[in-house]
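Of the protein chains in this complex, all but one are displayed in their positions.
And then chain A:
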Amino acid sequence: MAMMELQNVNKYYGQGIGRVHVLKDVNFKANAGEMNLILGPSGSGKSTFLTIAGGLQTPTTGKVLIDGLDLLHLSPKQRDELRLKKIGFILQSYNLLPYLNIADQFKLVDRIKKEGNISQKAFENLLLKLDIKNLLKQYPAELSGGQNQRVAIARALYTDPQIILADEPTAALDSNLVKTVGQLFQDMAKNEGKAVIVVTHDLRLRKYADHIYELADGQLTERGKVSPAIV
């Protein structure tokens, strides 16, 4: 079943002669239990794709369906709730608050989403898998880029989302950790039935993906498992 679906999505920015067509007739489906990799060079519309898929902004034309719900028909408050409950964002900027230590980053989630988060046992396994269990008392500024990235991944998965939207989740990681994160995403898709969508430059993630897409000049094309050359 399609957890997320984009139907004929177009996005324009600006007006008049400065108008830019960023996404062109994009059609995309992310099914539960599958990992999707979207590759594309800078400026190809990857961030716009993610913000529209995650309900952070609306398309100029077209539809975005999440778990069968049309985002256009939801109020901003309902979209907030949907993001909190169903979508786990992993952002390039690590999405961590600098004034909370790592343990408090998770406590904050508990305070806002009081039910439906992963169990304590699953949380500890996640920390072990990402090798961040010993970092709980530290602040983001005290961690390396790679450690922050892994904490951000754990933070996004903590709410037990049905959809994982990741923006360059392995940019700061070495090959061993790319393998860990790739396997984690694959595991989330295969064993927990989540829909994983990763937008990245990182070709090392190809082998974990079920579907590979190329986003170039605003057009999304499925490339199977064979990666296009990234310019």
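Note that in this section a residue touches a chain if its C-beta (ideal position, glycine included) is under 8 Å from a C-beta of that chain, and two chains touch if they have at least 3 such contacts; residues count from 1.
Everything that follows uses one rule, which is that contacts and distances are computed from a predicted model.
> Given the choices "Putative hemin transport system permease protein HrtB", "HEAT repeat domain-containing protein", "Energy-coupling factor transporter transmembrane protein EcfT" or "Purine hydroxylase delta subunit apoprotein", state the protein name listed in UniProt for the chain not shown.
"Putative hemin transport system permease protein HrtB"
> Decide which residue listed in A:K24, A:K85, A:K129 or A:R223 touches the omitted chain of the complex.
Of the listed residues, the one touching the omitted chain is A:K85.
> For chain A, which residues reach the chain that was dropped from this view?
On the chain A side, contact with the omitted chain comes from 47, 50-51, 54, 56-57, 77, 80-85, 87, 89, 91-93, 95, 97-100, 104, 107-108, 111-113, 139, 156, 167.
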